[in-house]
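First the structure, in the form of structure tokens, and then the observations on it.
Every protein chain but one is kept in place in this view of the complex.
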Amino acid sequence: MDKKKLGYWLFFIALFLGPLYLTEFRLALLGKFLCFALVALGICLIWGYTGILSLGHGVYFGLGAYCTAMYLKLEAAGGGLPDFMEWSGVTGIPAFWRPFANPAFALGASLLVPALLAAVLGFLTFKNRIKGVYFSLISQAVVVVFVTLFVAKQDWTGGTNGLTNFTTFLGFSLASPLVQIALYLITVLILGASFALAAALTKSRAGRVLSAVRDGENRVRFLGFNPTSYKVFVYSLSAALAGLAGTLFVLQVGLISPAMMGIIPSIEMVLWVAVGGRHSLIGAILGAVIVNSAKSFFSESYPDIWSIFLGLLFIIVVMFLPNGLVGAIESWKKSRKKSRQKGGTADAADSVVS
Amino acid sequence: MTGIKKFWGRQTIIAAVSAAALALSGCAASSALNEGEEKPAADTGGDTVKVGVLHSLSGTMAISEVSLRDAELMAIEEINADGGVLGKQIEPIVEDGASDWPTFAEKAKKLLQKDEAAAVFGGWTSASRKAMLPVFEQNNGLLWYPVQYEGMESSPNIFYTGATTNQQIVPSVTWLLENKGKSFFLIGSDYVFPRTANKEIKAQLEAEGGTLAGEEYTPLGHTDYSTLISKIKEKKPEVIYNTLNGDSNVAFFKQLKDAGITADDITVLSVSIAEEEIRGIGTDILTGHYAAWNYFQTTDTPENEKFVASYKEAYGDDRVTGDPIEAAYNAVYLWAAAVEKAGSFEVDAVKAAAGGIEFKAPGGTVTIDGDNQHTYKTARIGEIQADGQFKEVWNSGEPVKPDPYLETYPWAEGLN
Partner (left out) sequence: MAVVFTQLFNGISLGSILLLIALGLAITFGLMNVINMAHGEFIMAGAYTTYVVQQAFSHYVPAALFDYYYIAAIPLSFLIGALLGFILEKTLIRFLYHRPLDSLLATWGVSLILQQAARSIFGAPNVAVTAPSWLDGGLTIAGAVFPYKRLFIIALAAVCMIALYLYLDKTAAGRKMRAVTLNRSMASSLGVSTKKVDAAAFAIGSGLAGIAGCALTILGPIGSTIGMYYIVDAFMIVILGGIGSLVGTVFGALSIGMLGTVAEFWTGASMAKVIVFAAIIAFLQFKPAGLLSARTRSLE
């Protein structure tokens, strides 16, 4: 156990020291991947630990990012109209945009808006005992609704172009490499803190109830717990993490558009977790970093056919490593320890989500 | 499993370690910053100069963008065979934007920072350009954007070799009003280009005596146009001005014909349908409709004859050229000419030298406007023939000065 924790610390310290050994370009990439890792962490909490597969986390990520981007856009406009509103024929800043001129409000909203939406949606669906595949597909319908709305309300959201071309954040120039390094370090710290929080949650009593919900929701109900409130809580938490990731993403990448909330990114988010290991928080983080690095690497080396490699990666992981890379390492270790008592544990986890 | 408490127990030691780490990385950051300032903007050592070619090779936009990559690579090969630029061979680095705007930003950053590309040729959608724009401005790179677009932009780090609105849309609306009818129905995909273009068209219609019969937008990738067509039938316009994008055009034209509406009943003028798209829709469906561009494969110049022949030789007899393909091809030559004039690959020097650079393009001479970094281009309108090619029915006679903000048109006041 201690060895494991030491490993975590080394991992996060290594990330923290990134600016020492990575070029500016690679550091920016890693920073982006760590934002994705934060989303993956949230998905791992609801999928791996609670058994809810959301194919709509792109929406929460996007809402968080848009909240912060609205602030950045207003700051870039310097009191005037944001550029896209000008060419969309809007004459005054819409009322709901105004509070976002305040950075504290914008950052708070980037956490609360996704969390509230998730709470409302979660409350309705979980209360109606919609689960499994139904929930996953409903979450996709939510994605379609939001993406179409964001694209269609161009005068309020920037349409397909999204919000981009920011200048400063709290007065610091976003173009400055120092600010980017600071944002990277903040991302690492937030990711580390969120990881610790998530780890504490999964080990707490509430966390065990969540696992119990995953393994037998009705039994939990019969024992006198209300699974709905536990599920709504963890679903909102996961949405808030995605919103936070959106904020960090928009600050580092300088861009948010409806394309990033869509069906494809939402499914990709789940795939990161699947590749890393759905039952392991650190696995989710590693999965996000590994899949995105692989994507960058393949597409740089083989721009014409890279998506074939990515497709193969997903198939291989699902077929041969049902618990992801971390799961594979763990079961390998276990089988080495108890080479005579074969298996069992990994199979039990397989049937977890159905 | 006493986990949590132990976990936090080591906090103090770790905090100290992290503080040290923070200090260390801070130092590293400032040294990286200093390095960054000394770094040359483009890697021009050795016998080659690197340029980026950044288009969507996968995803929904690949249907259009792959051909632009082909045209750019062909131009680079031709220039290299001719001795290169400033005696150096051009080395293209191809990247896939994957129809995903942050990927465009990421790859642009990679091309500028890691490969130190002297110039990047790339983009198609406005969204991809808007995503790349801050990257090029922050890194002082050079982007050559080869597609007609909605105007209202003029970045110091972008050269626009496609048409802006006053070289394509504005003259075509005037031509339609004079030749085809006063009552317009505007249809477009639901994104920035159609909405902005239609706003300008509405202002122009009002100023030049046209009427608006209707205005409809469909989501990108929409494929059922039966309801939209019933609306059109009800409004009975004389002209449909079409700014649909990509695949939607196929569905729209097929279903328009099925509903019994031919080119004789209502004229459709499109601004996103070039020769390649015609082949994907089917010529039998499009015959008699119109498109506005700056170049057609049938444009009659000696340069075009050579261009079409070498494009077909390089990529197969069944391939066709088209306006964006030509603009992408021109972009490489214009950049090379500007570099030769500047005597350097340095971005600022190239920009300073670019104004007034001329190139005898397949579609007629193009000239860079030094003020807004767009190009002078000849506006053309063509009628689609049964063989999938255009018959030019009108052209502006001489290259039109680019005016991305429509400053010279009184009716456009208040649009920006």
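Each chain carries a letter (A and B) given by its place in the written order, and its residues are counted from 1.
Heads up, the rule we're going with is that contacts are C-beta pairs under 8 Å (C-beta built on N, C-alpha and C of every residue); 3 or more make two chains touch, one makes a residue touch a chain.
Bear in mind that the values here come from a model prediction, so they are computed numbers and not experimental data.
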| item | value |
| --- | --- |
| Residue of A:I43, A:A199 or A:A274 in touch with the missing chain, whole complex considered | A:A274 |
| Options B:K114, B:K182, B:K202 or B:R279, residue touching the unrepresented chain | B:R279 |
| Chain not shown: contacting residue from B:G59, B:G84 or B:G288 | B:G59 |
| Among B:H222, B:K341 or B:K401, residue touching the chain not depicted | B:H222 |
| Hidden partner chain, residues of chain A it touches | 53, 124-125, 128-130, 132-134, 136-138, 140-142, 144-145, 148-149, 151-152, 216-218, 263-264, 267, 270-271, 274, 304-305, 307-308, 310-315, 318-319, 322, 350-351, 353-354 |
| Contact set of chain B toward the excluded chain (per top definition) | 57-60, 62-67, 190, 216-219, 221-224, 226-228, 230-231, 233-234, 246-251, 254-255, 258-260, 276-277, 279-284 |
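Note that only the chains that are shown with their structure count from here on.
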| item | value |
| --- | --- |
| Distance from the mean Cα position of chain B to that of chain A, given in whole angstrom | 32 |
| Sites on chain A touched by chain B in the complex | 1-2, 5, 9, 13, 16-20, 23-25, 28-29, 32, 84, 86-89, 148, 151-152, 154, 159-162, 164-166, 175, 177-178, 181-182, 185, 196, 199-200, 203-204, 253-255, 257, 259-260, 296, 299-300, 303-304, 306-307 |
| Chain B residues within the chain A interface of the complex | 1, 3-4, 6-7, 10, 14, 17-18, 21-22, 24-26, 28-30, 32-33, 36, 57-58, 94-96, 98, 100-103, 105-107, 109-110, 113-114, 125-127, 130-131, 133-134, 138, 150, 152, 190-192, 195-196, 199, 217, 219-220, 415-416 |
